[in-house]
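Here the complex is missing one protein chain, while the rest keep their positions.
Note that the chains take the letters A and B in the order they are written out, and that residue 1 is the start of every chain.
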Amino acid sequence: MSGNMNLTLKVWRQKNSSTSGKFVTYKAPEISPDMSFLEMLDVVNEGLVKKSEDPIQFDHDCREGICGMCSLVINGEPHGPKRATTTCQLHMRSFNDGDTIVIEPWRASAFPVVKDLAVDRSSFDRIQQAGGYVSIGTGGVPDANEIAIPKVIADEAFNSATCIGCGACVAACKNASAMLFVSAKISQYAMLPQGQPERYARAEAMVLQMDDEGFGGCTNTYACEAQCPKEIKVTNIARMNREFFNAEFIKG
Amino acid sequence: MLDAKIPSGPLAEKWNKHKFDLKLVNPSNKRKYDIIVVGTGLAGASAAASLAELGYNVKAFCFQDSPRRAHSIAAQGGINAAKNYPNDGDSVFRLFYDTIKGGDYRSREGNVYRLAEVSVNIIDQCVAQGVPFAREYGGLLDNRSFGGAQVSRTFYARGQTGQQLLLGAYSALNRQINLGKVKMYTRSEMLDVVTVDGKAQGIITRNLIDGTVETHAGHAVLLCTGGYGNVFYLSTNAMGSNVTAAWRAHKRGAYMANPCYTQIHPTCIPVSGDHQSKLTLMSESLRNDGRVWAPKTVELAQKIQKGEIKAIDLKEDERDYFLERKYPSFGNLVPRDVASRNAKQVCDEGRGVGKTGLAVYLDFADSIKRLGEDTVAAKYGNLFDMYRQITDENPYKLPMRIYPAVHYTMGGLWVDYNLMTSIPGLYALGEANFSDHGANRLGASALMQGLADGYFVIPYTLGDYLAKIGPAPIDANRPEFAKVKSEVEDRIKTLLSLRGNKTVDEYHRDLGKIMWEYCGMSRDAEGLKKAKGMISELRADFWKNVIVLGENEEVNQSLEKAGRVADFLELGELMIDDALNRDESCGGHFREEYQTPEGEALRNDDDFAYVAAWAYQGDNMPEELHKEQLEFENVKLTQRSYK
């Protein structure tokens, strides 16, 4: 990796959810290819603060790709050009000297902008609150090894459970649909024996809450799967459909 | 002398006996109590959910946009439990013993035994919630050996155990939110605690969206706010992890215990430049198959640093496998503190590698030759990918570069056996307290402790306090609330008035450098004294020259960071005081002056087998030291040896 890069950023700036936003252009000089994308923004922000200008707001926390807090649509791609990667794990070596990078927030009516590039994803929490759990209290549960779960099922449930709730699926979907996110949780519990007692009630409650939040519907373009940093599969959505229709027409 | 209120009687019966002795709250009265839980990591989410299930009204707070984002989520390796499923000789006592010994005999027997005891319930609880732990082909749970333990007692969920456990606790929390028993406040930062007649009765928070300073009253306040590793600026902690809640409580009278105990994790990806914002940890399981080495001579190291030669160009006799050389029996699997310190020594000698010279090699060439690339990829593929992503180097071809990084803080708010701090009604759980890990935490024990505190300890011990104070409503209109609130507002105003010439991040970086240099992997009295002066100056400068932009009534990252760094600056000084006070080496605290002739940590059990709990005395006043003597009735104190 050779020298540093000079980049131009076009960043969405929006004071809060009730004002409208616009793109503002910034120079990002002397960017090391070893920086992460967010570190590049840190450097730009530090420059802004030194000039007494309001730094760019973006969500981030763990910076190791697991908390799900970072977001950003970078040149039209949620979490940027690399597959199976969150923005915090994207490195500047994915860009070239002289590039112009357009940075936008997740755009969905169910994800109102908090400020600049940070959005409010509490709709995701409310969907989980509607049924994303097994209704057991603390204590009084059977020994962990009383429930045997075939390894293949446990592994598949795990694949669904790795969702980090970042919202890239919504950002990528042309309909701003949250189905990949919702289906991952429904699937995890639908596969595991622990999830069986509430299986259909859960599917119904979570889907209806998802609709209430104003997410769009799925038109099976599978953009969500392509952009998911944790590579959650659309077979989860198929399973959710099955669970929901079962709940509505057969088991409900 | 501080009283930890450890129940009397034989070790194995203490907790059971204590549970019986604790007072209970009548079921119909529980709904009359309001409990405040700050932080929603493993400890906070599990406590909030469990207390709500019991019938208490819970208000839970987190600064992130969702409770699911707490940094517990980043734990990779696993969670220990004395289930003895593999039939390899584990027991509650063995887990207790390993933890006490691993902590270099600086933790409480009573607490650690209880931790080992409830560890088995944690696994049951998590499995019942639907946490997808790794399983054998027969469908039962899989265990692995972790962190050099001689039994396989670690339950894991690929490399994402923390995530899966947190999502389990988050789901339990969500259920209670849905039932209306927990009211969740996200993007809310606790800025102070309110005490009335010496008891904690509420907190002051700032809404991070619109800046509203809010007052919340409750019968008890639980701080589940994690550790303070970010005092070092660079650590494996999340960017937002901070000490503010704990530090504010400390300034209101809660003692801070053993703040100098810091865990440095040996297998992290090295710093690549000044822009670095955080460090990334790779599971220490890598040391099972990787060999740690550095060039034998400074000359060779310099050539590598300049990029003239590569690691693979070095012949076998030009390499120094320093861990294998110094610790023939444990080799690359020595405990975290030993591995970290040795890497630092090698780099201090000038034999470090990489552009910065602050790294040593972790080499898989032999394992790849022995096991084949596929087997190595199956075991460590995701870690290798992560490494490659960050460094742009292929670890299958070139040895990994690693360097130690701050990872966990064993110190924290002092709590008694009931997890109550020195302020009645104020509790600390998880990494925020100091109680169970002594001077060094064993791998896969942090998750265990967070969940033990939240699911299985606090639901019992809190009731005792609540029953004693009674269910009369807490009056948030008392002048104490208004007073603390206006103090918080004044502090915000003061911060916002600072329009100097240096950014908050610059101060944070400066502080981190001082802490890492003088109060990091090894410390000595001279350096510590020097650092104390430097921090004091830095702190004075901060309050004159820092730039804080914007207003309170908006999303204001400058303001948020400034408040946190201001607290880190104060904490840093206390850590140094504590490190200076402890004239011995133990676990994560290594004082150069106190080492064996072979360079190993030299404890002083006669004078320092105590918990150092510091009481705040006022701005710029030395803190007062309270000691809690550690009693060892069940284990014999020995020198750790890994030769």
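Here is the rule we go by: a residue touches a chain if its C-beta (ideal position, glycine included) is under 8 Å from a C-beta of that chain, and two chains touch if they have at least 3 such contacts.
As a working rule, contacts and distances are computed from a predicted model.
> Assuming one chain is omitted from the figure, identify its UniProt name from "Nitrite reductase (NADH) large subunit", "Succinate dehydrogenase", "Daunorubicin/doxorubicin resistance ATP-binding protein DrrA" or "ABC transporter permease".
Protein name of the absent chain (UniProt record): "Succinate dehydrogenase".
> Quick one: jot down which shown chains the absent chain touches.
It touches the following shown chains in the full complex: A.
> From the listed residues A:Asp42, A:Asp59, A:Asp120 or A:Glu204, report the one that touches the chain absent from this view.
Considering all chains, including the one not shown, the answer is A:Glu204.
> Specify the residue from the set A:Val114, A:Ala157 or A:Ala176 that touches the hidden chain.
Answer from the full complex: A:Ala176 touches the omitted chain.
> Decide which residue listed in A:Pro29, A:Gly76, A:Pro150 or A:Pro193 touches the omitted chain of the complex.
Hidden-chain contact among the options goes to A:Gly76.
> Provide the residue numbers of chain A that touch the chain removed from this figure.
Counting over the whole complex, chain A touches the hidden chain at residues 10, 12, 23, 73, 75-78, 102, 104, 107-110, 171-172, 174-177, 179, 201, 204, 207-208, 210-211, 214-223, 226-227, 234-235, 237-245, 247-249, 252.
Rule of thumb we're sticking to: only the chains that are shown with their structure count from here on.
> Counting only Cα atoms for the centres, state how far chain A is from chain B in Å.
27
> Which residues of chain A touch chain B once you look at their complex with the stated criterion?
1, 15-16, 32-36, 38-40, 42-43, 46, 49-50, 52-55, 57, 59-69, 85, 89, 91, 93, 114-115, 118, 120-122, 124-125, 128-139, 141-145, 147-151, 154-155, 157-158, 161-162, 164-165, 188-189, 192, 194-195
> Looking at the complex, which residues from chain B come into contact with chain A?
So the residues of chain B in touch with chain A come to 46, 49-50, 53, 64-71, 73-74, 83, 85, 121, 123-130, 132-141, 157-158, 160, 162-164, 167, 170-172, 174-175, 177-178, 184, 186-187, 209, 236, 238-240, 272-273, 275-278, 280-281, 386, 389-392, 455-456, 459, 499, 501, 503-506, 547, 549-550, 554-555, 557-558.
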